[in-house]
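One protein chain is absent from this view; the other protein chains keep their places.
Then we have chain A:
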Amino acid sequence: MCVGVPAKVVERDDYTAVVDVMGSTMTVGIIFVPEVKVGEYVIVHAGQAMSIIDEENAMLSIEEWRKIADARAVE
């Protein structure tokens, strides 16, 4: 029930935003991420954007795992 889905903010006003969830658009609340900008990605839970996705951080994370996984090859 704590399921969250990533969604791209397409437009926003003071309290709501239109987001794109894998091609479908829906309106979500942004009271918990008031600073969110159009073009950013958020995690949506039960109709509310709960967190802005830090894409750079996500990329660093995947690189960290790639390095750990590939460490085997040079052992």
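Please note the rule applied: a contact is a pair of C-beta atoms (placed from the backbone, for glycine too) under 8 Å apart; a residue touches a chain by one contact, two chains touch by 3 or more; residues count from 1.
The criterion applied here is as follows: contacts and distances are computed from a predicted model.
The chain not displayed here is annotated in its UniProt record as "Hydrogenase formation protein HypD", chosen from "Hydrogenase formation protein HypD", "Permease IIC component", "G-D-S-L family lipolytic protein" or "ABC transporter ATP-binding protein". Looking at chain A, the residues touching the absent chain are 1-4, 6, 8, 22, 29, 31-34, 41, 43, 45-48, 50-55, 57-59, 61-62, 64-66, 68-72.
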